[in-house]
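Only one protein chain is missing; all other protein chains are in place.
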Amino acid sequence: MTATGQMLETYPQDLGKIDRVKLQACIEACFECAQVCTACADACLSEKMVADLTKCIRTNLDCADVCASTGRVLSRHTGYDAHLTRAVLEACAQACKSCGDECGQHASMHEHCRICAEACRRCEQACRELLASL
Amino acid sequence: MTATGQMLETYPQDLGKIDRVKLQACIEACFECAQVCTACADACLSEKMVADLTKCIRTNLDCADVCASTGRVLSRHTGYDAHLTRAVLEACAQACKSCGDECGQHASMHEHCRICAEACRRCEQACRELLASL
Amino acid sequence: MTATGQMLETYPQDLGKIDRVKLQACIEACFECAQVCTACADACLSEKMVADLTKCIRTNLDCADVCASTGRVLSRHTGYDAHLTRAVLEACAQACKSCGDECGQHASMHEHCRICAEACRRCEQACRELLASL
Partner (left out) sequence: MTATGQMLETYPQDLGKIDRVKLQACIEACFECAQVCTACADACLSEKMVADLTKCIRTNLDCADVCASTGRVLSRHTGYDAHLTRAVLEACAQACKSCGDECGQHASMHEHCRICAEACRRCEQACRELLASL
């Protein structure tokens, strides 16, 4: 079991009605996507054609920031606020969609964009599945 | 002029149709609210009655994270994506509303919660005004 | 291979003399520790004896923040600056040591603190090994 899964198991109170499998998947997807987008922004920055990748870099940076804060919010269960969880998941799904679309356009040329687009799709999907289960 | 204002003035491309006054106000409110919420979580943690403030601490931490990532997204203008800006502002307004409501309940007892509730209201308002102007 | 490993493999320039295995281990440990410390702060907040865990919560929050920023710095390779990498790794090793020591004191009572202490030890170790290899 991952450390994230162990932390969910040892939370001392009731997690409520939330789907623990979907929650864990979404937390892990957010942290993964935050790392990958940070690395993809930097890889784009090191491409010779960086001037053609500026929108991609910007979207990567946004997606990294939104995934990082979403992963943190989802890691907290004390005093659960459904309105906030929903709003944060909606924003994260949008950030992942924007970044997945943008990186997807460069996927055939840059392997890092292909890997990043996949991480974004996984995270967008995980956010939408968690949203649907709330 | 603040450093945030100077950075907006020296951005080398067109900022587009965005209302620069509202944008600057919102960036500054996000960074202020992120700092104040971080400090309020810690102040609550140092109260003797911390056991009664756990939901407040959690909401403070969420609001700090969401404001920090929103302030960063708003500080970027390259390859502007209205869908992402909107989603992020909606989430931030909700985080500030949740935290302002929660801290507002303790405002008469804890000065730090009173100051934090005010910072949250300012930031929520700044997000909503920027949203309305997009 | 993890997404972090794939991103290192697809970085378009030379990574320099850095030990790629140690680098990947350290990036992954930083992101894991950031998540676990965020969750441990929240689990402590939900313990009945929260009043006895306030230093632990604070140290968790600090460690989460420092690990998150360190994981991001290590995910970038463009224009490598050894002075900065060293300073950031030293701070992260210290944050993990402080948090591992603190959580370690509660490990027999709280499973989440035991798991968190282990994540902190792994991350501290990964930082020190990367530092030694620079």
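Letters are used for the chains, namely A, B and C, taken in the order the chains are written, and counting of residues starts over at 1 for each.
Here is the rule we go by: contacts are C-beta pairs under 8 Å (C-beta built on N, C-alpha and C of every residue); 3 or more make two chains touch, one makes a residue touch a chain.
This one's a predicted model, so the numbers in the text were calculated from it and none came from an experiment.
Contacts of the undisplayed chain with visible chains (whole complex): A, B, C.
For the chain missing from the display, the contacting residue among B:18, B:68, B:95 or B:127 is B:68, taking the whole complex into account.
Counting over the whole complex, subunit C has residues 54-59, 61-62, 65-66, 68-69, 72-73, 76, 78-79, 81, 83-84, 87-88, 90-91, 94-95, 97-98, 102 touching the chain that is not drawn. Across the interface with the omitted chain, subunit A contributes residues 41-42, 45-46, 48, 50-51, 54, 57-58, 61. Taking the complete complex into account, residues 3-4, 6-8, 10-13, 27, 31-32, 34-36, 38-40, 42-43, 45-47, 64, 68, 71-72, 75-78, 110-112, 115-116, 119 of subunit B touch the chain not shown.
As a convention for this text, only the chains that are shown with their structure count from here on.
Although subunit A and subunit B share one sequence, what matters here is the overlap of their interface residues, and that overlap exceeds half of the numbers used. Spacing of subunit B relative to subunit C, judged by their CA centroids, is 27 angstrom.
Of all residues in subunit A, those touching 2 or more other chains are 68, 72, 76, 78, listed in ascending order.
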